[in-house]
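Omission of a single protein chain aside, the complex is shown with its protein chains in their original locations.
And now, subunit A:
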Amino acid sequence: MWYEIFKFELKYRAKRPDTYIYFGIVFLYAIIAVDFLFEGNLDPIQRNAPIVIARTMGIISALFMMITSMIMGVAALRDFDHRIASLIFINPINKKDYLLGRFLGSLVILLFIFSGLLGGMILGDIMPWVDQNTILPFNFWHYFQPFICLVVPTLFFGGAIFFVTGALSRKLIVVYTQGIFFLMIYLLTINLAKDSDYNLFTAFIDPFTFQNISITTQFWSVAERNSLVIPFEGILMYNRLFWITIGIISLIIGYYKFKFTVISDKIKKQQALITLDVTKEIVDHYNNVRLPSLTMNSTEGIKFKTTQLLTQALFNFKSIIKGLPFWTIVLCALGIILLSSFDLGTSFGVDSYPTTYIVIGELIENTVLFFLLIIIFYSGELVWKDRDNNINGISDTLPISDFVNLSAKLIALLSATTILIFIIISSGIIFQTAKGYYNYQLDLYFIGFFVEVFPFLFLLSIICFLIQALLNHKFLAHIIVVTFIFVSTILLNILGYDHGLYSFGGSDLGAYSDMNGYGHFIEPFIWFKIYWISFSLVLFIFAALISIRGAETNIISRCKVVKIRLSKRLKILTIICVLVFGISGVYIFYNTNILNIYSTTATENIHRAEYEKNLKKYVYLKQPKIVDINLVIDLYPSKRSFEAKGYFILVNTHDLLINEIHVQKKPQEQINLTYVDFEGGYNLNTKYETYGYHIYELHKPLKPGDSIKMKFKQDYVNQGFTEKSNTDIVYNGTFFNNFYFPTIGYNDNIELDDDKEREKHNLKPKIRRAKINDSRALLQGRSGGDGEEINFEIIIGTESDQIGVAPGYLQKEWIDGNRKYYHYKMDKPMSNFYSILSAEYQVKKDQWNSLNTDEAVDLEIYYHKGHEYNLNRMMNGMKKSFDYFTKHFSPYQYKQMRIVESTSYKKRAQSFPNIVPFSESIGFIMDINDEEDVDMPFYITAHEMAHQWWGHQVNPADVQGRGMLSETLAQYAAIMVLKQEYPEEKVRQFIETERKRYLKGRAAEKGQEMPLYLVESGQEYIHYGKGALNMYAFQDYITEDSVNIALKRFIRDWDSFEGIKKKNTKNYPTTLELLKYFKEVTPDSMQYVINDLFETVTLYSNRVKKANFKKVSDKKYAVNITIEAQKYKVDSLGIKVPIGINDWIDIGIYTEDNGYKEITYLQKHKITNRNTVLQILVDKKPVSAGIDPKHILIDKNVDDNVMHLTEK
């Protein structure tokens, strides 16, 4: 019998257009899904790599849970909805057959619909817009395996749950809303995944598996990602089994709970009650009551319309907030807020204080989907409210205009979102309070939600209403809205069309900074919103005019009545909106495209490519070097502009005449190079003017060793507004560096970086760093040939409420009118790398005094008022750094050190001569809990202090390995300072984050993973991450003192200004030099370590296979462990090659003391075989033991390094 029902279901569905519409949606979406979901950011992973296919399928099956719900949810509900249940249920069918037939029939249809995924994705990979270089050879298994293993189980459990809820609730609204529940699960998994500690748990419960996939493959190499199919085993298999079980359980529950009756008990009761009431007391007032006469004098005019509008709005609003779905959404949103681990500006695993703007950012990020949900869902409900209740015959004849009617729905919808906003704001405040943070900044909450988010909600609501009004199909309209959001936000960006005049809604407000507030972002933001809101109002009026009223549903006949419906008032309103739209559009265009130059990324790329093609020939042209810099800069922060004039002294360091000097203006339209003047006269060759490249042909050639003065003046002026505006020169928190000023010669920073883009313009892949033995590159340091050591003097003028700061020592400070001036001068040569900052600063002062010598350094921190939290930690960081570095490396070259706070636009700290600009978002507002966190303000300070040595004393040559000499050594130095100040666990905790950084970074490497000593640009994961790991390992092997001796010698010989060897060469040092010093201090038995750590890419796979212990005597325990150690080298093609092991590796044994794990045995053993059995005697009762317990070596999986011991 069930088979008959099954067949009937298939036949019925086969005739329904919905089935094919859904299939079409899935199919079409699958074609473009990869482009949408990954936004073209896949490189170096191929577009059709198995992992990409699997993730895409996972995400689509999640996104289209709505379809699953519609198909499965209505399967048993349909009979009730169409009110033929009584006809069906009187037939001799039993419950089992009925449910089974319906379920399986619908499931088959569902599988048919989602089979569109397979076809669509296969077709998508051969679409004309797909670059066939990004495609692996076609392999059907790559598509079919994830479909069967991932999608089918998802459809099964989703279908089972939806089928059961639909059948039990018998309400269409439930079918619609249960998608929300799944959305919540989806969000939950994403949120949990953010916090890496829950990785395994997340992978296990993720219903759609796409998080699971990224977790299981997080350390996969590029080669693996491009070839391996996700193995259906382990956590993935358990996950699928878990969800299939959930599906089966829900089917069983459904079977027992489902009642084969027409009316559910609840409704029966209610009706009985009322019928009783009626019969109880029939009072026939008929004869006594007369209908009163009515005045009805106010059915005209605005007042009446306003009354109607407000009444309708209130009525609609009540219908939303009385309903369960709304509160379900609100509760889900709150649940997400509660459960999600807020990313409180977290860096290095450390949270910031829950300042209002961070909390707002997180609140919005976590809840934006719920706003979308409310708008998409309720726009449909409101538009369909009358028709769904079949009251439209009555309501459509009310004397209320279509515009008033739809406006009332819009107001109701926005009021409902406002309720959600207030609830979210309250939860934000509660969150802050719970964290002990009381500076609520309600004005920021207001701006964040009502200025930034609300216009977006408004626009989206209008789009939803428009689409609902156009289409006579609620659910189809939902899907189109979702598609629209994707297209409008992602597609245009991919195509590079990002102007706010045509990307719907305009751009976001932009980043908030405590120092600069929303700065200059507000003005363009408001204009774009005016533009889009007026546009959408026209759409809204149109939506009102064509909305369905009465029996006419055909779109053509609705269009015919538009004219009749368009009242005079509406005409005027439309005209006003069109005018506002036009005027604001013109004004925006005037600002962004006429006052400023608007260029898409594509045109910018062409410019860069042309620059390289035309001018690369000059890259090694002999040019003089800058040796003196003298600047006068007048900053006008409130206008976001400055004027600079001054001079460079250039010296011909070459042994031939220099006839022409090439000057490159920074290619930024706000910068205007007013004049450049050379002593002795010149001819200006303007052939390359378009690139800002000026060739000055000197009247008097510059002889070897001679110098020349180059005077120049430039200004930086902002006119009007642009969309992506400059964040260096701002109202409060100006911070820019020497690259704003003219540079000498060809500037390869202007070149295109991205190799894909370069290929498009027929350029060879960019060389990420010159080869380590490139003789011409060895002559350049970090400044890239412009001049490396300079004398520096500057006068900064700024507005009187700000302080201007730059390298050097303050010579003089004065006030002139409402402006303040600061004169800085460095008393000795310094790196050609300087910064200029200005803001309303508070200053904290202190002094460091050497313990051994009479050295003293003045310390200052310039900070934003309110950011006092970590000043002491930073101050301490400076002092401890000076203690360590002066003792172990060399004396500090300056008499003063300053940390200067900069805005959150750049999230980094940077070390300039005697000054470190330090972003507000990475150290100043970190909330350090000394129990749990690493003291990152302390650490970052130490790292930047270390650059005064590694960077400013030793200037590395601009070749491979440059990052190791500056960043890796700064990491090492800072870790050593941390180690002095804090216990070992804190250091380990820090190293652990660097280990993950390295492993994740190498998995995403697009080119070749270089060994540390040849690290190239763009390989931060190597010079920071691996650098920290391996330097730590190195000092663990040869001792901290030995490393420091090597570094001391290195700095003695290679200091840029006084180095013994540096004085005799024009070359800057490379890692080859450094490794010589390392080798000097390393015993022969450990020399292999240098090769492993620095000269090659070495990985280990270490684990404990078996471990137990035996009590030998009263205070003697024998620990037996079997360990497996495998060592690999990664060759230049990225292939992991196992090699024989002959290494010293830590073996550790832990005991437990008062619940704390304590290491009782830690010794390096020489491991010579893959499998080794060791017996070790310890004094205390051991609990666990393992190989490399401190994770000194790089091992993808360190969880199996230590094993719990069993007693034998």
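Rule of thumb we're sticking to: contacts are C-beta pairs under 8 Å (C-beta built on N, C-alpha and C of every residue); 3 or more make two chains touch, one makes a residue touch a chain; residues count from 1.
The definition used in the following text is that contacts and distances are computed from a predicted model.
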Protein name as given in UniProt for the chain not displayed, "Sarcosine oxidase subunit delta", "Catalase-related peroxidase", "Succinate dehydrogenase / fumarate reductase iron-sulfur subunit" or "Multidrug ABC transporter ATP-binding protein": "Multidrug ABC transporter ATP-binding protein"
Determine which one of A:N133, A:N390, A:S1113 or A:N1154 touches the chain that has been left out. A:N390
Given the contact definition stated above, which residue among A:A551, A:V586 or A:V843 touches the chain not shown here? A:A551
Can you say which of A:L291, A:A434 or A:L851 touches the chain missing from this structure? A:L291
Cross-chain touch to the chain not pictured, restricted to A:V561, A:I606 or A:L673, is A:V561
Please pick, from A:F201, A:F242 or A:F304, the residue that touches the omitted chain in the full complex. A:F304
Contacts of subunit A with the missing chain: which residues? 270-271, 273-275, 277-278, 281-286, 288-296, 298-299, 304, 307-308, 311-312, 315, 319, 322, 385, 389-391, 393-394, 396-401, 549-552, 554, 557, 560-561, 564-565
